[in-house]
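One protein chain is absent from this view; the other protein chains keep their places.
Each chain gets a letter, A, B and C, in the order it is written, and its residues are counted from 1.
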Amino acid sequence: MYTDKVMDHFSNPRNAGVIENADGIGEVGNPVCGDMMAFYIKVKDDKLDDVKFQTFGCVAAIAVSSIVSEMAKGKSLKEAKLITKKTVTESLDGLPKEKMHCSNLGAEALAKAIKDYETKISE
Amino acid sequence: MYTDKVMDHFSNPRNAGVIENADGIGEVGNPVCGDMMAFYIKVKDDKLDDVKFQTFGCVAAIAVSSIVSEMAKGKSLKEAKLITKKTVTESLDGLPKEKMHCSNLGAEALAKAIKDYETKISE
Amino acid sequence: MNLIYMDHASATPVREQVIKAMVPYFDLQFGNPSAVYDMGFNIKQVIEEQRAHVARLIGAKANEIIFASSGAEANNLAIKGVALAGQKKGKHIIISAIEHHSVLNSARFLERMDFEVTFLPVDEHGLVDPERLAKVIRPETILVSVMHANNEIGTIQAISELSSICREKGVIFHTDAVASVGNIPVDVNVLGVDLLSLSGISLGAPKGTGALYFKKNIRLMPLIHGGIQEMGRRGGTENVPGIVGLGKASELAANEISAKKDQLQKLRELLVSGIQEKIKKVTLTGHPDKRLPGHASFCIEAIEGEALIYMLNQDGIYSNTGSACASKALKTSPVLVAIGVPPDLAQGSVVFTMNNNSVQEVRYVLEKLASAVEKLRSLSPIWREKTA
Partner (left out) sequence: MNLIYMDHASATPVREQVIKAMVPYFDLQFGNPSAVYDMGFNIKQVIEEQRAHVARLIGAKANEIIFASSGAEANNLAIKGVALAGQKKGKHIIISAIEHHSVLNSARFLERMDFEVTFLPVDEHGLVDPERLAKVIRPETILVSVMHANNEIGTIQAISELSSICREKGVIFHTDAVASVGNIPVDVNVLGVDLLSLSGISLGAPKGTGALYFKKNIRLMPLIHGGIQEMGRRGGTENVPGIVGLGKASELAANEISAKKDQLQKLRELLVSGIQEKIKKVTLTGHPDKRLPGHASFCIEAIEGEALIYMLNQDGIYSNTGSACASKALKTSPVLVAIGVPPDLAQGSVVFTMNNNSVQEVRYVLEKLASAVEKLRSLSPIWREKTA
């Protein structure tokens, strides 16, 4: 059902965990629906110096979170904003159709975290 | 489906054929329904000196005719009248339920032939 | 005694290759195809491969195939499924007078659900007249079902003509192709049908398997309600070994079917001409050439079919009959009635359906049939009348 890439990220998730004192936090989904993700970012020189995530959800949700964190880490905020459901799906060599919608929330959570950071610094 | 006895009488029918100048003839059934039997008898000293039959019909109909002819041959008319569906079925070690009604016409045809004979001689 | 099997319309043996393909799905790959873990997923994939094999055999796409537990179930799903899903549009359906019981009794069921059913008569060869069909279609007609080939008399209908009439009038067309798929090339696009039923029994696949082809836009009320199996159109855990058997048999048939036709036709011609030569007063039922290549059916005067089948059985020959005595309902075959065979002649029905048979077998059958008929006729009071 899942691609090898998905299974790899599910089995060995990159950047799992919490950043205490994160510069930005983004949360999407909720456990009632079955998928919930939290992204934590540390920003330095407009770059994502560190990215971590926590995910409650299925194989797809965990793999999506993991690959998003990997794709984002080290990128400029601008570049990171270009990460979309589509590029995430491609990087995972595809996702089952029924999983496209609700488990593929990683890019959204990351974007929320960046927004959170931007809101904070603009204050 | 059929007992060995039925199969034996079907495969080697006894007394098949016609008696030319029969003393009595009995016909029952009709080919539209699928079963039709004709019995021919020769009577001597109130005994069935010869019995023959012709049957259009299924395995059961043929076996029934054959065994009825065998049961009747040599019997007195009075004895022959005691041949019934039930005794025929028993002599064949049983018949399939759905065949009891329409294929088991041998006793009836024989009775008709005897009646035919009795009517003729009483005229 | 060597057994000669000439009842392929009733059942076909499953080939060793097909059995071999099936067996691992009993014990090694036994998981439920809906299961989340790898064994379940792998089996689900295998089912989808089989769906593609079945689709390819009839020129369809894999997602247009629903697996079923028999040809009868496929027919029920088609007839009731289309009717119950489409009843808002109208409650009139049309079927031919020579449909299989599973179509006929589905239609009778719909009558109890306040549908109206028109039974299309057939001519003496069993053919439906397209003009007649065109005339009985009404605005409220939602479904027409005419079988592709008839199992009792072998007649092959002009399905593409019939279906094109329905297409023009916006009426859904179903064909029961149980007797044809596996015996002749069948292509849903050439036939122009919206739904088509097939069964493992004619395909060298196991009994208890079948499939319904349905065009993607056709709305179907499930017959067996349940979970998400078969795209939500048929509940119940899939008969995985059966599906593998049907898929493998379809794959084999797809490769072999064109070659088979000529050989079967030759056997049939030998059988038909031989019987007509050796036996007096015998009628070929069905169409003389618009018929299944391996299918030869007759009515033989003055004898009864069950007795004949038993006599042939004693000579090691397996064949079939539509005689009343051989049917559990003790009723003359409605197909023979529909083509106008008189009831007494209909009793003498005998049907040979060939597949992997040989010329020698046909010769043997001819010989034994002639003597069986002779023997039965010698017993028959009607034969005497006839010859008297």
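Keep in mind that, in the parts below, a contact is a pair of C-beta atoms (placed from the backbone, for glycine too) under 8 Å apart; a residue touches a chain by one contact, two chains touch by 3 or more.
Source: prediction; values computed, not measured.
Peer 1: Taking the entire complex into account, which one of C:Asn105, C:Gln265, C:Thr283 or C:Asn356 touches the absent chain?
Peer 2: In the complete complex, the chain left out is touched by residue C:Asn105.
Peer 1: Touch as defined at the start, partner being the missing chain; which of C:Asn76, C:Thr285 or C:Asn357 qualifies?
Peer 2: C:Asn76
Peer 1: In the full complex, which bits of chain A touch the chain not displayed? Write them out.
Peer 2: The missing chain touches chain A at positions 7, 10-11, 13, 16, 18, 27, 30-38, 54-62, 98-99, 102-103.
Peer 1: Take the complete complex as the reference. Which residues in chain C touch the chain that isn't displayed?
Peer 2: For chain C, the residues touching the absent chain are 5, 7, 10-16, 18-19, 22-23, 26-27, 30-32, 34-40, 69-73, 75-76, 100-102, 105-106, 108-109, 199, 201, 206-210, 221-228, 235-242, 245, 306, 309-310, 312-313, 318-321, 326-329.
Assume only the chains that are shown with their structure count from here on.
Peer 1: Using the average of all C-alpha atoms in each chain as its centre, how far is it in Å between chain B and chain C?
Peer 2: 40
Peer 1: Based only on mean CA positions, could you tell me how far chain A sits from chain C in angstrom?
Peer 2: Those two chain centres are 56 Å apart.
Peer 1: Which positions in chain C touch two or more other chains at once?
Peer 2: Answer for chain C, listing residues that touch two or more other chains: there are none.
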